[in-house]
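Note that one protein chain is taken out, while the other chains of the complex remain in position.
Right, chain A next:
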Amino acid sequence: MFRFIASFFTKLIQMMLQVLSSKKHIIHNLLSIYVKTSGGQTVCLDIDPKCDVSHIKKLVAPQINLQPDELKIIFAGKELADDYVIEECDLGQQSILHVVKIKSPKLNEVFRCSTPKANLSPLTESLDYSTFSSEDENTEKPLERKAHFYVYCPNCKGLKQGKLRVRCHFCKSGAFTVHSDPQDWSHVLQPKQITGTCENDPEYCQELLQNCEPTFAEFYFKCSEHVSLGECDQAVPLDLIRPNLRHIPCLACLDVPETMFTFPCQKDHIACLDCFRSYCLSKLLERQFWQHPEHGYTLACPNGCLNSFIREIHHFRLLDDDNYDRYQRFATEEFVLRSGGLLCPQPGCGMGILAEPDCTRITCQQCKYVFCRNCLQGFHIGPCDPVEPSLDAQGNCDVDLNCPVVEDPSRTTIKVITKPCPSCKTPTERDGGCMHMICTRSGCQFHWCWVCQTEWTRECMADHWFA
């Protein structure tokens, strides 16, 4: 308790001194941060963003019974130099700094003198796009801060600016310093690319690995727009959204956007975020996304470049909520169909069903509808009916009271004006042109004949290409 009061007074006095020493500068945005020790102890500090790292050491040292020069402060994969100003570290409210005890202070002193200061800044600053791209257009530092990374934040539910953070690949401790800076996205997105030193408990990590491989850094991202929710608070990096430092025009609207979506092709095709959204939306509504075996339900560069599929499907979070739901539904349906499953034909249901290949009587677990696997009509005994059962000439039919006879009018319309693709049964409307049909569903694209309702053949061409 006494220590707490003492530290409170020291802080108070220091704050007052700062106010007095620079009259123009009034502190109105104190930064509240946590400092975590290797022993698991957490110290909460309210600091002025203009103070430097040595100041933090002075505040923390007495609380953990060490001298300030016995400490090193680690943040985002780097040890912070004593004269580093907190404001320049890209620290948000309630960020966590890690403090560890220097093993042999003297040796470290020598090492630190020989280390250039530039190397002792956290990665969030040093890893900007001038290091990622080989071009040196932006050698003059722009005055306004440019966002370096974009993420999808599950907490804020949207596209936000992100911050890169580093932790130990094995023990997940943030007290980790990297041996080299990541040079491109592959270093950050793929595991085990950059080695480093786990400062939390090096013996533990080395023992765990039995010295058969070095300790690797693990990179992750945080949303920079909400107060940190602790060490588990993570965001998905949207690596294809980048600042447009080279002023490339959008391939669709030809404007030069500040923030761009980069298609993963070799030709530098980019779109502004608005045009990327409308590209996704138009492809989604036409059901032209592609079920990629590795990356999932995705799109490629609109200019048709080879091998340009978008790998991180969270980029489609740029769609609004309704359309993202639709994207997820289509993706699931496509996946079910690809895996040899089928979809419940009942309007409004569409439940994905995986059934034994030789089972023709399918019961939907969702809506309990029982249907024939082959014709997707209500279940029947015997061969499938080629035509819909209809009323007889007098308009009479044997009415089974248990059987619903009223049909959704739009469903009836669909049945009347469409024929199912013989391969995937997608209802298809023909409004002119020849009898050669190509299924429009991206995963199917079956060539079939409107007349025969089977595969399109040379005979169809000879007999009834046109009606």
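Following the convention adopted for this analysis, a contact is a pair of C-beta atoms (placed from the backbone, for glycine too) under 8 Å apart; a residue touches a chain by one contact, two chains touch by 3 or more; residues count from 1.
The working rule: contacts and distances are computed from a predicted model.
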| item | value |
| --- | --- |
| Record-based protein name (UniProt) of the chain missing from this complex, from "N-terminal E2 ubiquitin-conjugating enzyme", "Ribosomal RNA-processing protein 42", "Protein TIFY 11c" or "Transport protein particle complex subunit" | "N-terminal E2 ubiquitin-conjugating enzyme" |
| Option from A:Cys275, A:Ala331, A:Cys364 or A:Cys460 whose C-beta touches the chain left out | A:Cys275 |
| Touch with the omitted chain, as defined above, among A:Leu254, A:Leu306, A:Cys359 or A:Ile381 | A:Leu254 |
| Chain A residues that touch the omitted chain in the full complex | 250-255, 269, 272, 274-275, 278-279, 282-283, 302-304, 431-434, 436-438, 466-467 |
